[in-house]
Each structure stands twice: as structure tokens, then as C-alpha cells.
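Attaching a single structure in C-alpha cells format; questions to follow.
The complex is shown incomplete by one protein chain, all other protein chains being positioned as in the whole.
Showing chain A:
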Amino acid sequence: MKKQLQVEAIAHGTVIDHIPAGKGIQILKFFKLSSGSQRITVGLNLPSGDNKQKDLIKIENTIFDESQANQLALFAPHATVNSIENFEVIGKFKVALPEQIAGVFACPNSNCISHDEPIPSRFNIKQTEQALKLKCHYCEKLFSSELFTELH
């Protein structure tokens, strides 16, 4: 029996798969994906192999490189990113946590110097057994990753 795609195939672009259910919309907002004119297809609460649910995003005519895609890892640590050309998968990788995130989030510490100066914000990522944390390069304060991912 032919396997039916859960979300319509795309000719050229990127498929972000294995996003935890509920994070798909956040990723759309965070990456401002929907602000462009490219066609985007989103699947929410799709069945996943392990009896769980997942979200999935397909973006036409846009290819993510690894460092761009790795920024997703904060939201979706197990996401896979597929590059598609002529309906074929030409590249596939799992996102990995970057060591540093620059110019993406504002520092939650309102007294941090990074708010008032001509520099991008910068956070070093710290993965411990219990949690994923972001340490501001400037004010050295440590923040739980949820503080960023839940805000957006």
C-alpha cells in the first residue's frame, strides 16, 4: 500500500521534522518564517513513530545551513532538517546545540549592558544533566532555556 504523506510534498526547500508537538508555532514565530512570501506548510500534532506526537514545517525555496538550523535546537533538540530538490531529499542532518547564540534573543536581565550598546547579544550554551541553560556573555547571568523558548 502506498504510504500517504501527512503533509503535501514540496519541490524545493526545507523540511524540519521531529519538532516536539506544540513547538512548531513557536519556531515559525521565532524564525519569523511566515513574514516572507514563501509558501509554508505546517503540520501539528502529527503521529510520530514512538507513539508520541510531533510538529513538522515545510518551507519552500529556502535552504537552511547547519548553523542556522542549529539555532532550532533550543526549541527542538531532536529535530531533523531535510533539504529538498526536485522532490528528492538531497541532504539530511540532525540539529545540534551550538556553543553560542548571537544576535537572536535579548538578554532577560534588564540591567545588562548589551541592551544599550552597538553589539549583538551573545549567550553561551551550557548543557547540564538537569537542564539546558544560556549564560549571557556580558552580564554572566545564567538563564534557563525555557525562559527564551516560552517567550516567543
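Convention: a contact is a pair of C-beta atoms (placed from the backbone, for glycine too) under 8 Å apart; a residue touches a chain by one contact, two chains touch by 3 or more; residues count from 1.
In this section, contacts and distances are computed from a predicted model.
Participant: Report the protein name recorded by UniProt for the chain absent from the figure; options are "Aspartate carbamoyltransferase", "cytochrome-c oxidase", "ABC transporter permease" or "NADH-quinone oxidoreductase subunit K".
Facilitator: According to UniProt, the chain not displayed is called "Aspartate carbamoyltransferase".
Participant: Which residue, A:Ile84, A:Cys112 or A:Leu134, contacts the hidden chain when the whole complex is considered?
Facilitator: Once the missing chain is taken into account, the touching residue is A:Cys112.
Participant: For chain A, which residues lie in contact with the unshown chain of the complex?
Facilitator: These residues of chain A touch the chain that is not shown: 109, 111-114, 116-119, 128, 136-142.
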